[in-house]
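The complex is shown incomplete by one protein chain, all other protein chains being positioned as in the whole.
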Amino acid sequence: MKTALELIILLPFLGAIVNILLGRALPRRMVELTACAVVWGSFIAALSAAVSYSTPTVVYAGSWLSSFNLSAPFSLYIDPLSLSLCLMITFVCGLIHLYSIGYMADDPCYVRFFALLNLFVGAMLVLVLAENLPLLYLGWEGVGFCSYALIGFWYKEAKNATAGRKAFIVTRIGDVGLAIAIVWMFQHFGTLSITQLNQSGLQAPTEVVTAMGFLLLLGAMGKSAQAPLMVWLPDAMAGPTPVSAQIHAATMVTAGVYLLMRMFPLIGHSPDVAAAIAVTGAFTAFYGATCALVERDLKRILAFSTISQIGYMTLAVGCGAITAATFHLIVHAFFKALLFLAAGCVITAMHHEQDIFRMGGLRRTLPATFWPFLAGALCLAGIPPTGGFFSKDGILAAAWEQGGMLYSTLYAVGLITAFLTAIYSFRMMFIVFGDRLSSKEEHHPAVTNVPAIMTFMLIPLAILGLIGGLLNIPANLGNGLLDSFLAALNAEGSHLKSITELALQGTASLVALGGVFTAWLRYGGKRRQECISRAEQEPSPLVGFLRAGWYFDRLYRFLFIRPFEWLSAILWERVDEGVIDDNLDRMATLLGRTGQLLGGLGNGRVSAYLLSMAAGAALIIAWFAWVMP
Amino acid sequence: MEQILFYILATVIVIATILAITEKHPVHAIVYLVTSFFALAVVFYLLAAPLIAMFEMIIYAGAVMVLFMFVIMMLDLGGGGDAKRPSLAHCLPALVLAGVILASLGLLVTARSSAIPAASHMPDVREFSTTLFTKYGVAIEIISMQLLFAVVGALYLGRRRKP
Partner (left out) sequence: MIVPFTHLLVLASILFSLGLICVLVWRSNIIMLLIGIEIMLNAAMLLFVAGSNHWGMADGQVFALMIMAMTSAEVSLALAMVVYLHRRKRTVNVDEFSELKD
């Protein structure tokens, strides 16, 4: 058990180190093989850990930070939550690594790419398996760094480097919240161990727990791109597509949700925090869905849908439904990785064209991509009986179950969002893959071949996305596998009556199907062409508003960046150059002049030296004679 | 008797030294200085240090001063017409400083040393030798090495270089 756990974490790091140190000396195939082999090795280790798993265990692997009563060893915690996440991460990342071989086939910087990808997986696994908060924070920051380096992977273009920096800086705001929360928890509870913290929730006053919960929520907002810190995620599409897939599906953005789930036994003691989490999630879900409705860039649509889906998970955490959140997290990882990888195939085939209005007719030319993409879209839209339907239904049911004014509103918002989700996912389907009726077809570049390894990777993900629902089928249709596995985490379980649940499921499926139908009405068949020609015109104010992401970027520019630039200009021109530099310059001039003056004394004339020496001696003797009686 | 002799000698020392330092001709200055050192040697004798008096006469008045004379004559600095007495402007700071030092020393000497009792016992040559070679044996060795170094250094500086 211990070996398996250590191997899970160490293997990706080993791969990263080997590739960093020896990558240039090894042949290309070896680098790719190493990168993929370590992740799959990690998956096998996770699998063996899962097989031998019986009860939640803490494994001590070595000491790390230890002084006085602060101790943060390298100890790993294995429980159903971390175990299921580990399996998901290593599996999805393994597929993404294999896919990357095809995607990066022409890139000369493949060594750096694979090393960073391995490091990314390693950091995420540290985050997931960490037993104490400093270790979690280590993984957290490692993930942040790797995302920065990978988003800005093609750093020679200023736009990409800026996107990397933006991701880094915006998530940093959340990290500050998390860091403060960690220190505060240590100050208040005297321990940093997650297991102990989760048991000590009742020892603290509710206000303190509320404040800590808000700080953790801030951290999760930054990492998981929740409102209002979601602005970095659409820009993060500047990175290579496998990176986007890995960030969105398996590693980075789920970290925030994972943190909230992990710490929920503690922060769940405060109803305010739970409500805040739920509201944040619902709002973000709605925001992402509306933005995705009008977006033209294929990858940015997926990015907004990620924001929206993560919002669902956050909503589930806020409703206390850890199982539902985990379920959705895992299923989402499958179908979002699938969608991203399929989008990568499309983009490769279209010569790095990402505007969906310039695509079309790909159903015929790219059948191997079309069918998995369709599966992904079905999952995303929540059409029964895909995995996406069940997981989303679980979340909505949890919100319904909470009852009350607030949660009923949130349920409604979630339902509307589900409707919007169905619309935008099938808008994407219809526009990208729908038949082209225009006669201008010959203007479009021919579709190139996609490496077989890329399309092949879509198949297992598509299957898992479609049948992912079997992991946790609702109570009225049988017993959920995940539900019983994670039973320890939420003791409440499902109290809904079978008939209510059935009604909820019916509503959800009706809403999803209605969304698909609406999408067909607007974008299906012949109406696709009208839509494209309409897009060439000036967008209406509402569309412009949504397309600019509700002008959040502009708001932040106005609220934070402008004043910051203004302050920087003042500090630079007035304070730094005007006061500090000027004073230093003057001091230097003064010292130089004094030095020249004093240097004039050293004129090399022995008589002058003798005279001054005698004068000094006279001074000393006179001091003894008169001043010191 | 000895007291009168001392004061006469002291006067001789001071006057000869003043003449020596004001003389612009180095050879004459050396002669005055030899006079002064002879008088000083007698003072040493009066102070019950006959050995030091002998050394003063032999080494100082004899060897060192003769060395000076030798160098002056070798470099032909003796009758130089260019040798001129320093101007008053040059002298003034020196005189002021020396005046300050002298006044301070005088003040210190007169104010602080009145109460010191004199010893009745006078060290003789035997005691001097014992002290020199037992208590300060190491110092003697060091001094002799220093003399050796001085010889080597002087030889090095004075050797004839190839043009």
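Here the chain labels run A and B in written order, and each chain numbers its own residues starting at 1.
Keep in mind that, in the parts below, a residue touches a chain if its C-beta (ideal position, glycine included) is under 8 Å from a C-beta of that chain, and two chains touch if they have at least 3 such contacts.
Quick caveat, the model's predicted, so the values are computed rather than measured.
Of the chains displayed, those contacted by the omitted chain across the entire assembly are A, B. Within the full complex, the residue among A:27, A:108, A:404 or A:604 touching the omitted chain is A:604. Although one chain is not shown, part of subunit A still touches it, namely residues 602-607, 610-611, 614.
Within the complete assembly, residues 2-3, 6-7, 10, 13-14, 17-18, 20-21, 26, 29-30, 33, 36-37, 40, 43-44, 46-49, 51-52, 55-56, 59-60, 63-64, 67-68, 71-72, 74-75, 77, 83-84, 86, 90-91, 93-95, 97-99, 101-102, 105-106, 109-110, 113-114, 116, 118-123, 127-128, 130-132, 135-136, 139, 143-144, 146-147, 149-151, 153-154, 157-158 of subunit B touch the chain that is not shown.
Everything below uses one rule, namely that only the chains that are shown with their structure count from here on.
Inter-chain spacing, taken between the CA centroids of subunit A and subunit B, is 92 Å. Against subunit B, the residues of subunit A that register as touching in their complex are 611, 614-615, 617-618, 621-622, 624-626. Against subunit A, the residues of subunit B that register as touching in their complex are 93-94, 97-98, 100-101, 103-105, 107-108.
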